[in-house]
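In this view, the complex is presented without one of its protein chains, the others remaining in place.
By written order: A and B. Residues from 1 in each chain.
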Amino acid sequence: MGEKAEKTAIERFKSEPLIFERSSKGRAGVLPPAPDVPSVCPEDVLPAGFLRGDIEGFPEVSEGDCVRHYTRLSQMNIGVDSAMYPLGSCTMKYNPKVNEDTSRLSGFSALHPYQPEELCQGALGLMHELEGYLCEISGMDAVTLQGAAGAQGELCGLLMAGAYFRAKGRPRLKVLIPDTAHGTNPASSSLAGFSVVRVASGSDGVIHPEDVKKLMDRDTAALLLTNPNTLGLFEENIMEIADIVHSKGGLLYCDGANMNALMGIMKLGDMGVDLVQMNLHKTFSTPHGGGGPGSGPLGVKKALVPYLPVPRIRKKGRRFALDFNKKKSIGRLKAFYGHFSIMVRAYTYIRLMGYRGLRRASEMAVLNANYMKERLKKSYHLPFDRTCMHECVLSDRLQTPKGVTTLDIAKRLIDYGFHPPTIYFPFLVQGAMMIEPTETEGVETLDDFMEAMEAIAKEAEENPRLLKDAPHTTRISRVDETWAAREPVLRWTGEKLKIHSGCSKSSRCKASRSEE
Amino acid sequence: MKKSRGFPYIPHTEEDIRRMCRAVGVGSVDELLDIFPAGLRLKGPLNLPDGLSEQEVKGLLEKISAGNSTTADYSSFLGAGAYNHYIPSAIDRIISRSEFYTSYTPYQPEVSQGTLQAIFEYQTLICQMTGMEVSNASLYDGASATAEAVLMARRITAKKKVILSSALHPEYRQVARTYLSGAGDGIEEVFYCTEKGTTLPEAVKAVMDNDTACLVVQHPNFFGCCEDVAALADIVHEKKALLIVTVTEPLSLGILRPPGETGCDIVAGEAQSFGIPLNYGGPHLGFMATGGRNSRQMPGRIVGQTIDRKGARSFCLTMATREQHIRREKATSNICTNQGLNALACAVYLALLGKGGLVELARLNLSKAHYLKERLAAVGVKTAFSSPFFNEFVIETEEPAKQPASTASQPSSTERFLKTLLKKGIIGGLSLKRFYPSLDRHVLVTATEMNSKEEIDGYAAVVADVFLKA
Partner (left out) sequence: MEFPKDIKYTREHEWVREDGDTVVVGITDYAQDALGDVVYVELPQEGGSVTKDEPFGVVESVKAVSDLYAPISGTVVEVNDAIVDSPEVINEDPYGDAWMVKVRPGNPDEIEDLLTADEYQKYIEEEK
């Protein structure tokens, strides 16, 4: 083989064409059954103006080609099963395989949402029981499972808070949100019609009662707290803060995204929390699926129960029924009843773990994070040096003098076989690296990860270029996100990739800086 | 307390824990947890069952699942936004690749090209199906996609009033109301034509004004009827408003003219039909597509094509400044986690089916539904609306004159109709009474490739029996 041919062949191996480029006229990957009823011609039953022409560019591939295409794509991914994935605030714990089997049982997967209730007793019973488990774990009085993901559960809570004050005849239009909050908190608040007032964290990384006191008034519906917060710190003043919020008639909302630190150790309901959304795809081991589907149940205290979305699941004797008739309800949040098959996975997980397993999970999640923090603070700047919960936040302050940033460290970690942590969040810490090991990583893996981090810190001193050019071991090198944003190509059109040398060059030299 | 038998998903041995505690500088895990205020620490264990082995849990879940009877056990003629379609085996094999299903949102493109390229393909497929220019990476479901489309139309037009067709899925209308309740609802509904079953253009004209942001129609609509999208588009555009078309049965797009060709501005919908199990209502797959000039107002994630440092084609999340993690309270939506894996399933489904298969399957659905209509007509069942339909339509379970004066304690004729079918192993469709009080003897019936001729004949035979006795 000539050198050029060899190079082309290797390039071909390294990249996978789009499914549209693999297409050839006349191929098929699956055949619909032959009709057993008289064939109806669309032209005979639909007006000509309602009919479509050819779908240009639509793929035509064999099953084998299709399966190989997507299998090759899968190989360009890292998942929790392939490597430690310490993405802070995302709780990338191992997902038990049996979850996948139970959720696929035909008694669950082939169930139509509009079947008569008497045919769905198993599903309704499971949901009812899961609501009860989540109440017990969070310390709340009732749970709705309707939220499709954390952000929708959160929106649900905020809409309920709005309805709660409207029903009292005194609508409230503001919410307080700490500067360390997830972006969904302010986004959901404004969707729910609230204006957002920012609460600054103290120099110790947590919220202080006096700051809340200054901002909390009778126009403020709620304070949205994340506990543990996104710095991985326990909001230790939560009881006092809850008292201040309650004394003005307000509600304490907790973003339960970080509940993996608390199970069986404390209950948010005991801390004065009135509403909390939980993320089944974080704490309760349901897989993230490359970005979803998740599930975001919401737990509330008694005073808010009337405002929960419909339908509610009601137990009548030994039978379960859907109750649509709730006068004060905020209405329906989602079509049907929520992400049922994700609920089955979470239910499976809770039954596997039991009360002891859940507590053990939280304890080990906290131990793992502290174990990492203690050692890594020797090679990386640790902005808040105190006992952390399930995650810790480092920064690139010790590396920036050499021109090495968090982005470079993250990309270099890939070469060492790890998924990078969450980077540049929370905004409070410049060049943040938010590391959440989760309880499912054993001590050997943590040691390996820390050795990699230490080796990278050393490389940053001795050979910064190595980091600036990382990753070196992936099929593609560092991706130019600036180019993608400047000239958006959001779908395949059959056109060849256009490379404007000028543009790519200018953004290439600054690619790392754009993320700072 | 029983002696612990170890935890399969937590690798720590007691020795590991001692070693780690030493490194942290504490005597025990309990000591580490002393940062919690003592008054808040739980004194006793959670009131939950003890853990079980995998074998026991699997047995338990099998038992629970056996407490349901499903579309696999019955002949089901249910649709109404969730469709029983065949799912090719290859799909589950691919989405069960753990590199796909155990990964997170593709924030680090160098180790997520698989997810990113698959979503880019998904976006392209959605554009091809709908005839639109850009698609996002998915939304939760058809209902929230519709609500998000309404919010988007309000942003683009800077106008408030929203008109929903009453032939839009009732649950979608409810969700839109919930989503908009925070921003002052502003929703009006326009009635459908009781004869044709489609949105009344005159009614739309009557409520359209210069403050109207958008009209939402479903096509085919909740009754299965095909809407005249082009005619509605003209009325809407006259007032500088946007037309949103919701699609709950996207298989129809195998034969129906795509909304993008008939003046639609935003298509929102549900793509559960494309390779996603019914799952008792979720997770399904919300999608949204629009014209290129609106892309910056779209909610949700978007994948774009780019190059790596060596000039090789690659993909990454793009236009992220619209999103909550950057724009916070000014974001186009609060959505973060979406339906990534289901978008992958959809892409694989459409790729497998291919151009020919898609058209053929759509025609098969059309044929099955028309056969069902014909068989039911033959035994005296009337179709409620005259509009052309794809794979579902509304039937009347009884002549109005024959209807007995119903009392609360007495089951209605529709209930009896469906109960009789159920006894014969047939889920006969969705009674519309709960959503449309005036359609109290009406049932929405759906037929797909999953309904064999035998099943359809069986349905008609049972109905004939009921009608003859009545």
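Quick note on the criterion: a contact is a pair of C-beta atoms (placed from the backbone, for glycine too) under 8 Å apart; a residue touches a chain by one contact, two chains touch by 3 or more.
What you see is a predicted model, and the numbers here were worked out from it, not measured in a lab.
Asks: Thinking of the whole complex, not just what is shown, which of B:28, B:89, B:321 or B:386 touches the missing chain?
Replies: Among B:28, B:89, B:321 or B:386, only B:321 touches the chain that is not shown.
Asks: Among A:87, A:457 or A:485, which residue is in contact with the omitted chain in the full complex?
Replies: A:485
Asks: Could you list which residues of chain B touch the chain missing from the display?
Replies: 296, 320-321, 326-327
Asks: Provide the residue numbers of chain A that touch the chain removed from this figure.
Replies: Those residues of chain A that touch the unshown chain are 424, 481-482, 485-486, 503, 506-507, 510-511, 513-516.
Rule of thumb we're sticking to: only the chains that are shown with their structure count from here on.
Asks: Need the CA-centroid distance for the pair chain A / chain B, whole Å please.
Replies: 20
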